[in-house]
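Here the structure comes first, spelled out in structure tokens, and everything after it is commentary.
Shown here: the complex without one of its protein chains, the others still in place.
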Amino acid sequence: MDLTFSAEERAFEQEVRDFIVVNLTPEMKRATALTPSVFSDPDIGMAWQRALHKKGWGAPGWPVEYGGPDWTPAQRWIFEAECARAGVPNVNVMGVKMVGPVIIGFGSLEQRNFYLPRILSGEDYWCQGYSEPGSGSDLASLKTRAVRDGDDYIINGTKIWTTHAHHANRMFALVRTNETERQQDGISFILIDMKTPGITTRPILTIGGDHEVNQVFFDDVRVPVANRVGEEGKGWTYGKYLLEFERGSGIASAKLRDALKTVSSLAESDATGRAIGDPDIAVRMSEIEVDIDALEMTELRVLSALQTGQNPGAVSSLLKLRVSEIRQAVTRLGVDVIGNDRLYVEPMRPLYRLNEVPGIPEELLPVVPEYLNGRAYTIFGGSSEIQRDIVAKMVLGL
Amino acid sequence: MDLTFSAEERAFEQEVRDFIVVNLTPEMKRATALTPSVFSDPDIGMAWQRALHKKGWGAPGWPVEYGGPDWTPAQRWIFEAECARAGVPNVNVMGVKMVGPVIIGFGSLEQRNFYLPRILSGEDYWCQGYSEPGSGSDLASLKTRAVRDGDDYIINGTKIWTTHAHHANRMFALVRTNETERQQDGISFILIDMKTPGITTRPILTIGGDHEVNQVFFDDVRVPVANRVGEEGKGWTYGKYLLEFERGSGIASAKLRDALKTVSSLAESDATGRAIGDPDIAVRMSEIEVDIDALEMTELRVLSALQTGQNPGAVSSLLKLRVSEIRQAVTRLGVDVIGNDRLYVEPMRPLYRLNEVPGIPEELLPVVPEYLNGRAYTIFGGSSEIQRDIVAKMVLGL
Amino acid sequence: MDLTLSDEQRLLRESADRFVNETYTADHRRMIANDPLGFSMDIWKQFADLGWLALPIAEAHGGLGGGAIEIGILMEAFGRGLVTEPYLSTVVIGASLISACGTETQKQALLPKIADGSLILTFAHSERQARYDLAKVATTAKRTPDGWRIDGQKIAVLDGNAAGQIIVSAHIDGGKIGLFMVPQGAAGLTSRDFPRLGGGRACHLELRDVQLPADALLGDGSDALPALEVVVDRAMAALGAEAVGIMQTLLDQTLEYTKIRKQFGRPLSANQVIRHRLADMAMQCDEARSMALRAALMADAEPVARSRAASGAKAKIGKCARFVAEQSVQLHGAMGVTEELDIGSYFKRLLAFETLFGGSAHHYRRHAALGGRGVHV
Partner (left out) sequence: MDLTLSDEQRLLRESADRFVNETYTADHRRMIANDPLGFSMDIWKQFADLGWLALPIAEAHGGLGGGAIEIGILMEAFGRGLVTEPYLSTVVIGASLISACGTETQKQALLPKIADGSLILTFAHSERQARYDLAKVATTAKRTPDGWRIDGQKIAVLDGNAAGQIIVSAHIDGGKIGLFMVPQGAAGLTSRDFPRLGGGRACHLELRDVQLPADALLGDGSDALPALEVVVDRAMAALGAEAVGIMQTLLDQTLEYTKIRKQFGRPLSANQVIRHRLADMAMQCDEARSMALRAALMADAEPVARSRAASGAKAKIGKCARFVAEQSVQLHGAMGVTEELDIGSYFKRLLAFETLFGGSAHHYRRHAALGGRGVHV
């Protein structure tokens, strides 16, 4: 047993670092630091995706035949850890990490040939049409309907909490193609061009003042049947495959460590009156650091299992729970570190377009919106209450 | 609005203090401090009850015609507060506070005439036969059966968690006299002489090593029907009346403050290496003190409502929850204050009979057993889980 | 011992509740959110007419001689309505500082104007370096032939742009703290006004070579710190009452929402975990209510008891408020983390005022230190 990486792995680590040094511009870095929502805006995020793609690293999780880099689990770990440490943009995961694996796993040859290269290059920008008003964590109750009409489906209904729908040119969606006894059986997985007539998008501002999510309305939207992935009525299976993917986010500790480092730097700076001098702040910082240590160790245990070909299994729900809680603890520490400077509200977005900031150190600006938006960590992607239901059932067998 | 007591009330306060000075012997005080279970042993508790009775204060909550002192709510508050502050013995409540009110409210004239004076004087010592193995918080499912045979009931079954059954000469019990559709309807409230043939008692040691509770077995125990209180099958109603009484313990803040003071003194003494110098200990002590302040204020709000004839109502479940949690917080602070001295286990009981204590300051001895036994605060008398169910239903109307 | 409201207090509560219910609608909040002042001068005048601005001012200076309990009754209603009028700055803090420190001449000149609504005040004290240490003031006041010269920077000044005069704390010679009346628009005073988290406005101030007349100093030049502590203790009690109003609103709305919102075919409130969460929220609301009342009742007690009650209240209410606020958002699910529901505004107001004069950790330490527990504040 040991924690050290092999010489080859350390060489790879150096390669990643070198890549980052060359490709991560100061503007991208600043923009990322000043983005209080989950994902970078496309101008930032896609610039990074293009650089990755050029290097052949555009889709670390994909099989080699579709353009994946054929990394070992350890290499993926190292890549993610170095990216987090350096503060690279948070590329919207809907393409590479969400719809990509589904198309690879269940799409037709034509779909694979058409969509996958466009995801890799960043030419297509995807959003996810799962949630609906009235069906949040209870996704199977979704009501958006796709009715067969010749070679098309005609879609009516609405999706909500759609991240970056206002930027995306494509959506993958779960829609109801059949009324069945078991709600799950009537759902299909469809790829939709966002420029199709009948689609409108309404912005929803988050509690932190960011425009990241939307409501999308479908009014007699005509989508070719050829855009369905896999079989009709099997969409739930494909969708759940994705949710599993989303929950087992795998390597979150490095990002959390980076987020804590940011708060820690603030606490040590004059911008907060050296908040670290407050023993409550100092001790909470250690508590969170230790929680991240524990999380990282669990992730490494999973990684080590993966390396020897074992399935980490239901542990992903455990990880999602802890990750969201630790993230919130970091943002909570943030607002306590900046003290009364929390009163300042900057309505302008994106923050990184601000040139001159009035009377407040720039690095304090994202702290309050991050805390506010961060309340969503325990809600989106399956609330913590639902996650604990799952842990009890799947992990503990209750 | 004001927090000060009237001149009459302050005079009463002085009277209580004077009474305590005269009647609370150093032996009683030491025995109480060295008792890590809920109630004082009868030799200590009943000595105090006799002193109270002599003064006419034996049953503060009873109507005047049965020997109550006719106090205002404020006077009851003052009395309880002064007793707690002085560290008087914890008289077993089963007589005066539990069965007494039921006999007063529902007992026959004969029962009132016979039992009430014996409770007041301490001649009778009562225990409560409610819980059974397999019916803890779900009391209505109790199985101990009383079958009518002429002028007697014949009782078979078992009761558990019976506090001081090994000291008591009488028990009040809930027993099943009928099989009914609704479990609650077949239950009767019966008074049992503990010397009746067929009763055996098995001690149950608490996790802290104390013999406070027991299991009691009934093997064809013959009890006169005349010992039933009120109507047959109405026992559930009388029993719940008592539970309400038990939950709305009313004036707990003074006792908690006294318990915290004890821990605080330990933390300031050399016996713990002045644990108060540990900022964690100091701040937790303030947190608990503030929790007690809040509790006290809520109790005073209830008291104030009572004084103007209002019914405090469902707030009693809220209070029971907080009281039990704060009590546990105090005992938890206690074991942290004494640090590694927690390793010492003293098996001898009662602790106050110890003459020479080996290598450990005497005042540290009850700390660990109090913490251990204190785990029961959130279990006995309706677990915190059940209490929260009740709050949700009764207080919040969910 | 009597904790029931007097007839006057009951009337005050009824009129405050009625006013808030009728005035502070969601429409009003939307309108005021874009207002450069952050509140309505029209409503401020109505506050004056209702006598609320005169409430804690002594009768000799045109006031009603009310106490902390009456302030608490108003503030709780203000919390329910998310009132943005500068009541805390002007009346709870401003008027109290003048009453505590001012000369008779200053009181006669200023207090009646507060009472009649013609003078809005604010208190510029917080500095970034000081965190929550009331005594730590880097702003300086130097004597000049004509009076005073003030230099320094202040952050998080509530309602600063609306104030006719700003009460600025500064170190004067000899290490004492003095309070100075700085008129809005004084030369050398730069204000950066911004919308405040949770509604209303605030600003950061820079004072560079601000020249003031000799009588700009409140009082006779003795150290203002003890008076500052009295007034801040009272302000914390008032903030506690406001928080209770907000928390109760959050609890009520969350109860309502979880009863109506259905998932998996049944209301959210059918889930035991959610029922228990709501029970805990209700409990913490009740504890916060008790602590706010306690701090108000102890506002005139001897200093250590008063300050421990105020710190205890600030600490405990802050802790309870964070729990209630975060859980309200959590139980509203995705809707809770948008600006589509009122819930977010209440959440933000609690967050905004949580560290005003120090957060929970600071005040638990102060409580411990004042209790002789040898902790450093």
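First chain written, first letter: the chains are A, B and C, and each begins at residue 1.
Keep in mind that, in the parts below, a contact is a pair of C-beta atoms (placed from the backbone, for glycine too) under 8 Å apart; a residue touches a chain by one contact, two chains touch by 3 or more.
These numbers were taken from a predicted model, which means no experiment stands behind them.
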Quiz item: What are the shown chains in contact with the chain that isn't displayed?
Solution: A, B, C
Quiz item: In the complete assembly, which of A:Val22, A:Ala226, A:Val283 or A:Met348 touches the absent chain?
Solution: A:Val283
Quiz item: Who touches the missing chain here, B:Glu80, B:Asp258 or B:Asp341?
Solution: B:Asp341
Exercise. Identify the residues of subunit C touching the omitted chain, counting contacts across the whole complex.
Key: 271-273, 276
Quiz item: So which bits of subunit B touch the chain we can't see?
Solution: 131, 134-138, 141, 160-161, 204-207, 209, 213, 270-273, 275, 277-278, 280-281, 335-336, 339-347, 358-360, 368, 371-373, 375-376, 378-380, 383-385, 388
Quiz item: Please identify, in ascending order, the residues of subunit A that touch the omitted chain?
Solution: 1-6, 9, 74, 77, 276-277, 279, 282-283, 285-287, 289-291, 293-295, 297-298, 300-301, 303-305, 307-308, 315, 318, 321-322, 385, 388-389, 391-393, 395-396, 398
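Going forward, only the chains that are shown with their structure count from here on.
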Quiz item: What is the chain whose Cα centroid lies farthest from the Cα centroid of subunit A?
Solution: B
Quiz item: Between subunit A and subunit B, what is the gap in Å from one C-alpha centre to the other?
Solution: 54
Quiz item: How far is the middle of subunit B from the middle of subunit C, if each middle is the mean of its Cα atoms, in Å?
Solution: 43
Exercise. Mind checking the centre-to-centre distance between subunit A and subunit C? Centres are C-alpha means, answer in whole Å.
Key: 39
Exercise. Two or more other chains in contact with one residue: find those residues in subunit B.
Key: 279
Quiz item: Which positions in subunit C touch two or more other chains at once?
Solution: 361, 365
